[in-house]
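Dumping the structure here so I can ask a few things about it.
Of the protein chains in this complex, one is absent; all others appear in place.
Let's look at chain A:
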């Protein structure tokens, strides 16, 4: 299941276990934790086709004195006239307020619901199972839902008009994960079953960056003040035959790219030929971020780094601006390979949380060392969300 927490800031969706009325149980600490009034409503979607909203602030009952149980305050399931028929793979709040929420399901539909009347306001039919849906948390000029399905194109659905506005082509297989940029309302990142992560500027055609796992840099780049040491490091990391496409690439101090660069922009050699706009990556480009499907994407709140999980059981941390793999190695883990995963990152981004089979592992973002493992679920964990708004005690991670 998928779930989303609502607060003054746009919150990310999350998935819940298959139970209809899941327990919102946190780790049984002797103190009661209070969530501030914002960050209060949790939205979740389940594999039985239902979506539910929970109030995290007021528990409906307490068990054994300190385990809080929360019953859903709103539930739409298969019995509902317009409910989903199959697994709800993603449930997200409308970024502006809790008046609307969006659900995406394996029944090929993406539905927009009015929370108060619990009715479907509009729906969008996709050509295949919908794996992911996302809305930009910082959008002020558009109300687009980016959806990824088993089909190779990312579709943008507009709530304002009820129609599809764009399709983004380039992936060679279905799209399992989507993430909007936290620094620009026009930039979308998609992770496909073909192992590629593509960056799209929705105002233009084509994608402008494809992450390549073989293109690496040693470590995260220091802030601009230290740019002299930074360039030296980048030179070390630059492979002699790398092809770079990004217009955002920093030009200037570092070594000129190999002549392979110009060749990648206009591929006239060979029987396959495709003209590309300068700065755009063609769909012929087969660079991969993972050896397998990209199952999860999460960007840091400062918009500088991107975390990706793949079905090759690797987690990679990317420097968004340079498009390089920082080579941080997150210790061995086995990840679920066929389902989209929801990852979480703390705000300063010091820790990342990954659902890993039946536990959640927290890793130190920059060194990749395991910080802690949270065990308590009886079955596979699909998603996790980090709630940083809890100021009373330590921030809680709502697990599912």
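Rule of thumb we're sticking to: contacts are C-beta pairs under 8 Å (C-beta built on N, C-alpha and C of every residue); 3 or more make two chains touch, one makes a residue touch a chain; residues count from 1.
Everything below uses one rule, namely that contacts and distances are computed from a predicted model.
Going by its UniProt record, the hidden chain of the complex is named "Serine/threonine-protein kinase 19" among "Serine/threonine-protein kinase 19", "AP-3 complex subunit beta", "glutathione transferase" or "Ribosomal protein S2, flavodoxin-like domain-containing protein". From the options A:119, A:169, A:350 or A:373, the residue with contact to the chain not on display is A:373.
Checked against the hidden chain, the listed residues A:50, A:311 or A:342 yield one contact partner: A:311. In the full complex, chain A touches the omitted chain through residues 214, 216, 218-219, 236-237, 239-241, 260, 263, 267, 269-270, 286, 291-292, 311-314, 327-329, 331-334, 356-359, 367-369, 373, 375.
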